[in-house]
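Removed: one protein chain of the complex. Kept in place: all other protein chains.
Let's look at chain A:
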Amino acid sequence: MAYAQNDTDHDRLMRLLMQIARDDRDAFRQLYELVAARMFGMCLKLAGQRDLAEEALQDAFVQIWHRASEYHRDRGAPLNWMMTIARYRTLDLMRARKARPTVGDEGLEELDDGRGGPLESSLRDAGASRLTGCLDELSDVQRDSILLSYYRGFTHEELSQALSSPIGTVKSWIRRGLMALKRCLER
């Protein structure tokens, strides 16, 4: 991945956010150049359509400009905070538009791209995450439900269709999967 999340980048993003909180437009532009492609990749994957992803990215950066002063370390890494803003905005727009170009097997195939080999190696490199290991401890259906929700924004109804299972079953896969994930992450 072109964007390595090391300490320098982390500090740089923190510094930029502090400058933006003081209405520094140059810092805002630099921040955009640093992280926009990464955020757009995520929005695009989630939304599955360009115009919605572009709108979500634009809204997310407007929010970042206004909310930079709200950021603090408890919110996690600066990049994660920004990605989360963009992700929620994309989900909001998807739901407002009921946008879903394709549901079904295609979603499952694309999932493999999102979570292939590089995921595991880079998380190991980061040295910080046990997420991948913990995901591997879940059952296949639990893991698939969680990842389809995360990467593709699938609703319970869409998951039920994609995984050919009743909605109640899908809900319980997600709930139990998430709780098992948390127990593992806390170990």
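A few notes on this one:
Everything below uses one rule, namely that contacts are C-beta pairs under 8 Å (C-beta built on N, C-alpha and C of every residue); 3 or more make two chains touch, one makes a residue touch a chain; residues count from 1.
Convention: contacts and distances are computed from a predicted model.
Missing chain, UniProt name from the options "Pyruvate dehydrogenase E1 component subunit beta", "Glutamine ABC transporter, substrate binding protein", "Anti-sigma K factor RskA C-terminal domain-containing protein" or "Response regulator": "Anti-sigma K factor RskA C-terminal domain-containing protein".
Screening A:Leu13, A:Ala27 or A:Leu57 against the full complex identifies A:Leu57 as the residue touching the chain left out.
Mapped onto chain A, contacts with the missing chain fall at residues 1-3, 5, 23, 25, 32, 36-38, 40-42, 44-45, 54, 57-59, 61-63, 65-67, 69-70, 74-77, 79-81, 83-84, 87-88, 91, 95-96, 113-116, 118-119, 122-123, 126, 129, 131, 146-147, 149-151, 153, 155-156, 171, 174-175, 178-179, 181-182, 185.
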